[in-house]
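Here the complex is missing one protein chain, while the rest keep their positions.
Chains: A, B and C, in written order; residue numbering restarts at 1 for each.
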Amino acid sequence: MDTKIYKRENRARRYAEGGITGILGACGILSVLILALVFIFLITNSIPFFQSVGLVNFFTGTQWDPFASEAMWGVLPLLTGTILVSFVGAIIAIPIGLGCTIYLSELADSKVKKILKPAIEILAGVPSVIYGLFAALVLSNWIMEIFDPSYRLNALNGAIILAIMMIPIQVSVSEEAMNAVPRNLREASYAMGATRWETIKSVIIPAALPGIIASIALAIGRAVGETMAVLMATGNASQFSFDILTSVRTMTAALAIDVPEAAIGSLQYQGLFAVGLLLFIITFVINLIADMVLSKYQETYK
Amino acid sequence: MMLSRKNKERMFFWLFRGCAAAVVAFLTIIIMFVIVNGAGTITWDFLTQNPMPNDTGALVSGGILSPIIGTLMLMGLVLAIAIPIGVFGAVFLVEYCGSYKWSRYMWMTVNNLAGVPSIVWALLGVGVFVYYLAFGLSLISAAITLSLMILPIVMVSTKEALEAIPSSIYDASIGLGATKWQTILHHILPYSASGIITGIILSLSRAGGETAPLLLTGVALNATIPLSIFDQFQALPYYIYMMTSASDRANAYPMAYGAALVLIILMMIMNLAAATLRSRYREKYKW
Amino acid sequence: MKNISGDQISKIQVKDLNLWFDTKHVLKDVSIEIYEKEITAIIGPSGCGKSTFLRCLNRMNDLIPSTKIEGEILLDGKNILENDIDPVDLRKDVGMVFQKPNPFPKSIYENIVFAPKIHGIEEIKKDPKTGKEKIVRRKPTKEELDQIVEKCLKRAALWNEVKDRLNKSAYDLSGGQQQRLCIARTMSIEPEVILFDEPCSALDPIATAKIEDLLVDLRKDYTVVIVTHNMQQAARVADRTAFFYMGDLVEYGPTKRLFEKPEKELTEQYLTGRMG
Partner (left out) sequence: MGNKLIAGGFVVLVVLSTVLAMFTSMSFPGVGVLNIQDGDELSYSPLENPEEYPITRPLYIYTDGVPAENSSLYQWLEYIYSDDGQLYVKNAGFYPVGSEVKDKMKAQLNSGTTNDKYGNGEITQSGSTTLGDLSTLWANDFQKKYNIHVVLNTPGSGTGITNLINGFVDAAQSSREIKDVELESAKNNNVNVTEWVVAYDALAIIVHKDNPIKNLTVEDLKNIYTGTYTNWSEVGGYDHPIVLYGRDSASGSYDYFKEAVLDGESYSIKMQQFSSNSLIVAEVENNLGGIGYVGVGYAEESLADEWAEEQNGH
């Protein structure tokens, strides 16, 4: 058969190819569209609020009570609540997390590592409501016995449970960064007679630093966005204070408590969307920092 | 006195071992507390009866059947909604327009949206699905909200699985005269399948464990097993939260721990399935 | 088909081929004729555009966005760059073997039957009513597939080494065997031209020798175009050799003449290794 046809008319295949590309294209565009929906929806619902209440007293008001007779729109108590809980949580989580990462990637031998690494990943998979349950029923009593605070459910309680939730995220991301440091860098340092600790300190950590910074940013982003655990752990008094032994209300807890009560389209509803938008921007910026640091870092070790 | 280099190293190494021990201690304490307090309540009735009120009205007797079924139905709906759009969307964005300049920025935003707090998705759920599309307080509103929440996670994990395939295999298939879709169907998807499935399982377990979106989109105190997607429903995570604020605390707390244990077991099963799939996937295709 | 001396039928005529990646001018006014059932080698320093040229012949460069191509590439007189040509069909007739052996992570058998399965078997059917000849495409039967596998593996001199472990994974083979499997796989689509992009650069000398013998043997049925930076290899197997430098086709002619009496000063420098 010598019919050489460079253009085999195979209409079936061309339509199949076109059709499938169409379907896949629809899914692709749909997924991106849906993700843009979040941002658009948050903005459209909070602009009217900013127009009527104004940015100034939203950001400078020190009392948040949208359902009082005359509504008070100060977001500061919520902002300080979130920052207090996440910041103290980070102070606890980062050192322990970093120590655990170094142990996991440099000191642990393979058998221990094979058990410990999945165990930590499981710790990340435990639903936050179970952390909240532990914080509300057990951790709060322990804190009460140790610090005897005037508030049983307080910011410290929230911070500790958030620290426990942040560690697995930080460890798994930074452990990968430390593993990605090429072997020859380690050997070069050993070759110069450096001890293992000096190698870790002066070669491996600096090389994996971007990955470590990214993991910390991701962990903080997750902590800022956490809702259930802080709702059950911090007592939710919306007062503007920096004392970690008082009860505070985080932005996420405020949304969980107040949103169902706001009539759709009312000023309260839009005010809560403003808080939601602020929360979205904060977590988006934190994740963006993590992404940029991570992607710049990946280029160097491609 | 200056510690000698050897002692310094030993000191720091013990410090790191201490940190690792602390992390393991956190995990063990929390899990053991749930097991010790929860194991007692797990009986056959506990798993096969709906929550019933005791004589003063607190829903502390009976079992957690409707919350379990509610959570499984939620995960089933999320599987049907988020997975097709997420996986095929990612396939399109990676394979068909992967090489364009803007796709890198697009993936950065998708990656970013994976970090959006679940309560912000819940806000969207209330505004759009419960009210605007008038699904009302129902299973479908909660399921779509959860689907949106895990969509970025599914897309990112699918992208990573697809990109793990070396381009030489793509060239080989194209070189043999296969069309783009035939190459994807026969070579890209099969080899990345277990990576994608691992991502799906992990995001489903994330969706199943979420509570915040449920609070706003239609979870109900005494809902039985939902008969239609527009019914209100119960869910395991909400049941646990509800039990911490029930009036009869002496009976409510053990039920909360029991439900927490069941939820942890469910999550463990899914995580282990994902982990075994991922390790098998790594052996099978070592290139 | 007369070789070397006398006039031969040219299989591929390339006229004033220019190619740009974004703004980088990679191929500049390349005009060359590749003759049927001959081995044409393409040599030149790395980055001179020899691989890019090779990939133009089966339009693999289409996969890279923002490439601009001008000029003509005639395959049996038909310009393959026209957009009514479906590159998929073209690649059925112009097979390609890559630098790094890239068998599919499947069994040896699966690797070879993949192409016949997706292309199916074409048969000429006499349409009873109109009596017109019509191409009918049908799924190949198991026996037909087994035949194809045996034929291709024998042709790629791999049959004896693998005939009893056909459903073993292709990854258990050695580098040389994997490359020959890729060649066998390429032959399963019954191409007319086979392009080789530095096929032996990842292989040890023994495996390379086997591949070179195979190339010479392939010349009987296929037109072979091979890109290599190994000048001895070109000298050993190629009938004609083309020397590329910075995107230009500097010199092209029968291998013996080009190596012994290069006309262009540049070629001579490159061959004697004195080039900077």
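As a working rule, a contact is a pair of C-beta atoms (placed from the backbone, for glycine too) under 8 Å apart; a residue touches a chain by one contact, two chains touch by 3 or more.
If you're wondering where the values come from, they're calculated on a predicted model, not measured in any experiment.
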Exercise for the section: May I ask you to name the displayed chains that the omitted chain touches in the full complex? Expected result: A, B
Problem - Chain not shown: contacting residue from A:Thr44, A:Asn141 or A:Asn179 - result: A:Asn141
Practice task
Would you mind spotting which of B:Ser99, B:Asn222 or B:Ser279 touches the chain that isn't drawn?
Solution key: B:Asn222
Handout entry: Interface residues of chain A (partner: the chain not displayed)
Key = 63, 65-69, 109, 111-112, 137-138, 141, 144, 150-153, 235-239, 247, 257-258, 260-264, 266
Problem - Interface residues of chain B (partner: the chain not displayed) - result: 21, 24-25, 28-29, 32-33, 35-37, 52-53, 55-59, 130-131, 136-137, 215, 218-224, 231-232, 244-250, 252-253
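Please note the rule applied: only the chains that are shown with their structure count from here on.
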Practice task
Trace the shortest sequence of touching chains from chain B to chain C and report its length in steps.
Solution key: 1
Problem - Furthest chain, CA centroid comparison against chain B - result: C
Completion exercise
chain A to chain B, mean C-alpha position gap in Å, rounds to 15
Practice task
Please work out the Cα centroid separation of chain A and chain C, and write it as a whole number of Å.
Solution key: 52
Exercise for the section: Could you list which residues of chain A touch at least two other chains? Expected result: 13
Practice task
Provide the list of chain C residues touching at least two other chains, using ranges where the numbers run on.
Solution key: 88-90, 92
Problem - Touching residues on chain B, where the partner in the complex is chain A - result: 5-6, 8-9, 12-13, 15-20, 22-24, 26-27, 30, 33-34, 84-86, 88-93, 95-97, 106, 108-124, 126-128, 131, 148, 151-152, 155, 179-181, 202, 205-206, 208-212, 215-216, 237, 240-241, 244, 253, 256-257, 260, 263-264, 267-268, 270-271, 275
Exercise for the section: Write out the stretch or stretches of chain B touching chain C in their complex. Expected result: 99-100, 166, 168-169, 171-179, 182, 186-187, 191, 284-287
Handout entry: chain B partner contacts - residues on chain C that touch it in the complex
Key = 58, 60, 63-65, 88-92, 95-96, 98, 100, 102-105, 114-115, 118-119, 171, 182, 185-186, 188-189
